[in-house]
Each structure stands twice: as structure tokens, then as C-alpha cells.
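Note that this complex is displayed minus one protein chain, with the remaining chains in position.
So, chain A:
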Amino acid sequence: MSEDWFKPAFIENDIKQCLSAKTEKEIKSKARKKNSETNEESLIRKSKSLEQTSNAVDKKRRSGNDIENEDQNKNKQKVPKKRKKEIVAQSQPTIEISEVKWLDIFTPKTINELLVHPKKIEEIKHWFQLNRKHPDDHHILLLSGPAGCGKQTCTKMIASEEGFNICEFESRLDISDDLVKNDYNVPYENQKEKFENFLLTSTRFQSLFTTKSRLLIVKDFPNVFLIKEGNEEFWSSLRKFKKYSNAPVVFIITESKTKTLDLEYFLFPENIRKELGISKISMNPITTTMLKKAMKQICTTLSNNEHFKIPTQETIDNIALQSLGDIQAAIYNLQLACQQGPQSLKSKKSDKKQNVPVKKAKKEIGRDEQIDIFHGLGKVMYPKLEMDSMTERMKLTNNPENVAELFYDRFKTFTELLYSNFLKNFTEIKGAAAVSDTLSMSNIFQTEYRQAENLHKISLCMAIRSAMVHNSEGAPSGFRPVKGFASKKFKNMGMNNLEEYKKQRIGLNGGHRVTKKDFFADYKMFSSIIKPEEEESDENEKIKSKL
């Protein structure tokens, strides 16, 4: 496959990363120079180890992998290409750990080392076995799960154990610079055709060297399928595949909370799954305990390595919590924490209190928190206060701006929900009036469409902050269910009235127009008195009697 093409770009990225890491170190080392001479020595040692690392990895890769890469490896430094998500303690700790991405090093080697729940592994294995027996019924597998839960690694590992050769689809479009430089006729490939080719032809001919059958893995979907109506084309490709090929294929999909990015919803809806007999296995995020265990193991491996400060148990716990079951994120953070975290923090904190730096670290590491809109609403409506150790004053535990940040994309819904619910949590009219005032202001900001983006953010921040700050008495105790939009109740009534207007307006004013305003403010009520015979429907009467 064309995967060889894209390697140069990859390598370059990695080299750049290494280089930037190096320059970072240099800057730091300059700062540290004044303190001690020994640091300088360590810098030299480190830069040496950088070279060693890439060479060592290169060697490892060459010996471990196929022959196909041999030629390219000669003139280019090679770093393992595939992103691995699982880690275990490596049996032989070497110096090379210092600069490479840890994700590549601490990849699990056997199924037992996987962090995925054994039952899920069983489930995937079972599918492979079924596929062997009835290839027609168990032809396509859809594997979904949140980012970094080990979908890919798990599949690959099980597949190789079950005796499959893995064939992975690449849909990257970035072509490295030197390729373009050397050859101006870089062939353009239709991504859709490429995908179909991959599905249909890559398993057509049996390999000469092995007797193993092939397993197709698709993780990156060509962009053409992701645009409007692209899913139809995707389905037609799938149908063709189902018809002509019998090689097993695994589609790996990362779950997403936003509907527009939800590939499973878009590409694999229920009816298509049924039609093509696609089995579905969804994986859960990795448990915090497992994450902690894995990180501990890494730490023990590193304990005799002088380059790293082993982070405290507390930091590890924080990382595990913050990464929300994402092993990738956890490992990145652990590497960060080991390389610079504790050191730099120690030098800074000096006379400040003990718990401040830890908290800071907790905030900085970790990926974006994703919380439910109702959870966010709870944070806003029941604000918690804590004592600020710096200023000796009470402050909000959750910074309103941070909460607002999570809901920028849903600012309208959030404001509306907040509006519908805030009154119940107030006991004093003064605070409620202040919040009301802010909501009215934020409505004006939301009406503005020109410099919309910033204003919308500000409007949400304002609303949230005001709701959190003005409730000085605190919410009354007791359970209050969250209400939906307050306007919803009256929507139907509004529609009915509008229909009525459309029906009646023609007869009024001798054929001339009666505006909506005039109709509702004047005509409607009186004409019902004057011409009662036209007001028959009970519903209208009901509404009227209510009013």
C-alpha cells in the first residue's frame, strides 16, 4: 500500500519534536547554569542520549519489522510509526526512554498486558472465531469507544493471536515536502476510489510468503464520506464490499459527544447495520484503578533511571483522574510530569504553602473535561465556596469562566436552561433581580450576530457568573427537578393562535391587511363577542376562559 509515502512526513514531525525538546532543554539549562555546573554535564549526556535513542529505536524497529522499510531506513532516522495506546512495564529499562514518546515504548506486548476489561477481549475474540466459522454473517465489525481506550491495540493484538495479517487503511493527505520537491507529478488519488480499492483488492490475492489470511482495519475515514450525503456513498462502497469480498474488516470509531461528529450515527445507523450484518462492540473507558496500576508500573521501571523524577503518588492519582480513562493522555501527562513537572515546581514554590503547586499541576495536566449540560447547570445553580488561602476570602470553587468554557458551543441552550431554572434556587428577590438583569443583557449580546463569537462567549460568561455570585443566601435545601425550557409549555398555544389569525384575518378590514399586532390586541377578543357563532371549537373557549 501507499503507506511508505507518508512515512517521511511522520519522521520529520518526530525529529522536529525531538529538536524542539532539545531547544527547550537548552533554554532551561541556561537558566539553571548559574545554579550548578553539574546540570551542564547532564545536558551533554542528554543530547547524547537523544542520538542514542533514535539509533536504538531504529535498530529495534528494523529487526522487529518487515523488510519493506529497509531501503528508507538507511538514510532516515526511524521512529516507530504506529501509535500504540497500551503500556506495560518494559522488561529491560534502557536509557532510550528519555526522549522518545513513551506511548511507543510502553506498548503492551501480550494480551495479558492489555488494560482492557477481559470480558471485552473475550467478546472481540469471540467475533473472530465466529468469523472463521461463518464468514458471511460475521463479516464486518464496528468497534466504538472513547478516545484512548485501547480499541486499536486490542484489535491488532487479538487479530495477530488469531492468526491474521493486518492491513490498515491510511487516508492521510499530507505529502511530505521532499516528495513534492523531487517529483512534481505527485499523483492525485481519489480518496473514495482509494478506499474502495483498499476494501476490494487488498485481500484478493493470497500472499506468497504466508498462509495467514488478512484482516482489514479502517480507522481513518476518507473525508468525502463525512460531508453531507457522503454517507450514501460510503454505504454503497460497503455493499459492494459485502458482495464481492469475504475478508473480515474492522471499523474503529472514536466516540464523540457532539452529534455532528458522531461517526457511528452518521456512517453506521441502525438500518445499515442490520442490512449488512455489522456486529457492534462498544468499549468503555479504562478504569482509573487500571490507569493508576499501569502508571505505577512505569514508574517502577523508571525508578533507577536518573533522568526522571518519579512523581508523587498524588500526582499520579491526579493524572489518572484527569485523563478520564484515556490511556494516551495519561501517558503523555506522566511523561511531562516526570521530565519537568516536579523539578520546576519545586524551584518555584519555595515558601508557598504545600498544597498550592499540586493543585496547579492538577489544573494544568489533563484533557478537556467533558461534562453533561445538566451537570454544568448544577455547578452553576449550587455554587460552592471555599476559603482562598492567598487572600483569606471566600471564593468560588468552580471558576465561572471555566464552567462557561465547557458550554461555549451550546450557549443558547445553556442560557435558556439557566433562565428556566434559576428562580427556584433563589430565596431573595434582590439576587434574582440581579440575575434577571444580567440575563436580559446577555440576551442582547446573543442577538448580535456580527462579532458573534466573542459576544456569545461573553454573554454566557456573564450569565453564569451572575447566577453563581448573586445567590448569596445559597440555594434552599431539598430536591428540585431541573425543568425544561420554560417557553416550551406555551409553544403550542402560540401556534394555535397564529393559525387562528391566518384563518380570520382575510375577512377583516374589507380585504385590506390586518397586522398581527392589531388582530391580537384588538380584533380577536371583540370579534369573538360580536360573532360568537364563529367561535365553536372548545379549545379556543378554554384558552379564552383561562385568559
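As a working rule, a residue touches a chain if its C-beta (ideal position, glycine included) is under 8 Å from a C-beta of that chain, and two chains touch if they have at least 3 such contacts; residues count from 1.
Here, contacts and distances are computed from a predicted model.
Name of the non-displayed chain as stated in its UniProt record, restricted to "Geranylgeranyl diphosphate reductase, chloroplastic", "Replication factor C subunit 3", "ATP-dependent DNA helicase 2 subunit KU80" or "GTP-binding protein RAB5": "Replication factor C subunit 3". Where chain A meets the omitted chain, the residues involved are 419, 423-424, 426-430, 432-433, 436-437, 439-441, 443-444, 446-447, 486-487, 489-491, 493-494, 497-498, 501, 506-513, 515-527, 529-532, 543-544, 546-547.
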